[in-house]
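Here's the structure we're looking at; comments come further down.
Omission of a single protein chain aside, the complex is shown with its protein chains in their original locations.
Let's look at chain A:
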Amino acid sequence: MGLLSDPNRRKALTSLLTRLNTPICVVCYLAGIAWFMGLAFEPFTLRTYMSENAMGSTMVEERFPAGERALATAREFAAHKRKVGGMPVEWLVKTMQARGLEVFTQSFTRTLPFPDENKERYMVRGTNIYGILRAPRAPRTEALVLSAPCSPDNSNNQAVGLLLGLAQYFRSQIYWAKDIIFLVNEHDLIGMQAWLEGYHHTNITGMDYTPLQGRAGSIQAALSLELSSDVITSLDLVLEGLNGQLPNLDLANLFHAFCQKIGVLCTIQGKLQRGDWDTAEGYTHAVQTMMLMVLKQASGRPWGDHGLFLRYHIEAASVRGINSFRQYKTDATTIGRLLEGMFRKLNNLLERLHQSYFFYLMPSLTHFVSIGYYMPAFGLLATILLLRALDLWVQLGTPAQVTEDGAGEVEPVSINNQGVLSVLTPVVISHLTGVALYTLPVLSQETAVEHFPVSETEAVVLTAIAIYTAGLALPHNTHRFISGEGTEQGWRVLKLVALLYLAVLLGCTALINFSLGFILAITLVPAAACVTPHMPKALTALAMVLLSPGCTLLYCVFIFQELQEAPVTLPEGWMLFLSVISQGILDHSLYGSLVYPLLALLIYPCWLLLWNILFWK
């Protein structure tokens, strides 16, 4: 860094950076996007490989024979479910006990902050049932979990049937070294949250639950099973968990290895593997798969029951049976054998899964992009913010050249006094707006329902959108709090602050949840880099709104639907957008997802600062 210590060379470097600032920024942005798109290109990615020794070379045999009996159990379960009109608690307890498990139940209640219209629930009351298979000669220190949700409708019965079948089969085996917990949870994620909080005796989300009676030590790994038909064509692996957390890559490798061994079609994001990476279609397919993963991860919500385990440092994934119109079908015995194999390998583990990657993206089940490969894409985008900040810093540091008048002599002093105030005021006001956006929608739902003909959910979502839009009017009013006019220096200081703030925010977000950070960076970085008060107001304002976090969410909804091959029309997309907002708020209060508070309390205020600069007077 002798380069920077030498004032002459430093001057040369800074002048180069300020002179070429815009071209460098443009190049960085394009390079960042190109790098990201390149990640899905197969020669640039790594092949997955099993890192964990205990699961790699050891042989296990899969002998689960009782698929048909499991399906019969599933039908019996369905009948009892219909009769009781919900979870057949007594029947399940009796059936699990008959299979030689220690059976316990846990009841829980949870009142949602506002009714969930997607799943039609408000006051949730349910029971989780779990049976523990005690490993012989093991001291109850380690456990594995196999869970199946009990859905209110007629789906997922086969999963429960197979779970009971596996319980019976596992009970008669002697090789278990870890206890196995068979869990049937009601009300999917809410029940799972209640069970996990009960198991770890924590209360993060204000759930009411009865304490658990039986435990089996620290849980090493968990699989969640979703199966709604007697035969399936493929198994889908779901990895994305709460706040974009992912299980160790070895769990995905294990699943893939057994699918290969047993000969089951396996997919990720519902997309089959393709062999032709060198054709345009093959590449597009990989990009679609990876983009789906990025969008799902960015949403920060658990995409299966496994998602909540990850907070407790338990490696977990969901296995979902898919029945499409393909010819080749797989029966329940084969799925049972696959799960048996996976559990036997997990049973062999000496340590927790830790050898492989925790941060990765998967363009297919056989290839992955590790953190070292995808971070540069984000780094290139973040560099733009730093370059613009440097440019502004240099401009601010040389005021004499800009104003050669006598007034220039006095200015630096007045900037310091007024500058702090003129920067602080918009910062505080936009953050207050953020706090309003975070708190008011849920708080004011009753008032809104009284005065407008809308349901509670609509009230919450529309309040959120209203506050979001109202924030746009702020710049016209902030100047009232500032004495005097905003100066040329003033907006530069504000923009410098906003740029650095955004860089820190996005950097931290990308470290925890790369996808979220990257998606936000794609839209926010150009807005932050370009905005000045001297641009044509109307046009720039439109561009700024289009690049705001709310609109980013809207695009994501459309892109997601497009990638899932279920494109939607504009009004449908809008309705979906509204439900996504309500889901986001619910995820935050039910499971502690951090995306909504991040957007409302930090990203949105930061964008408001940029909006302020545009309307600087």
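Just so we're on the same page, a residue touches a chain if its C-beta (ideal position, glycine included) is under 8 Å from a C-beta of that chain, and two chains touch if they have at least 3 such contacts; residues count from 1.
Here is the rule we use: contacts and distances are computed from a predicted model.
Of "C2H2-type domain-containing protein", "Protein YIPF", "Phosphatidylinositol glycan anchor biosynthesis, class T" or "AP-1 complex subunit gamma", only "Phosphatidylinositol glycan anchor biosynthesis, class T" is the UniProt protein name of the chain excluded from the display.
If you put the hidden chain back, the residue from A:Ala138, A:Ala541 or A:Ile559 that touches it is A:Ala138.
One of A:Thr205, A:Ser218 or A:Ser444 touches the chain omitted from the figure, and that residue is A:Ser218. Only one residue in the set A:Arg63, A:His313, A:Arg326 or A:Lys537 touches the chain that does not appear here, and it is A:His313.
Seen from chain A, the chain kept out of the figure touches residues 1, 4-5, 7, 97, 100, 102, 134, 136-142, 171-174, 200-202, 215, 217-218, 311-313, 350-352, 354-355.
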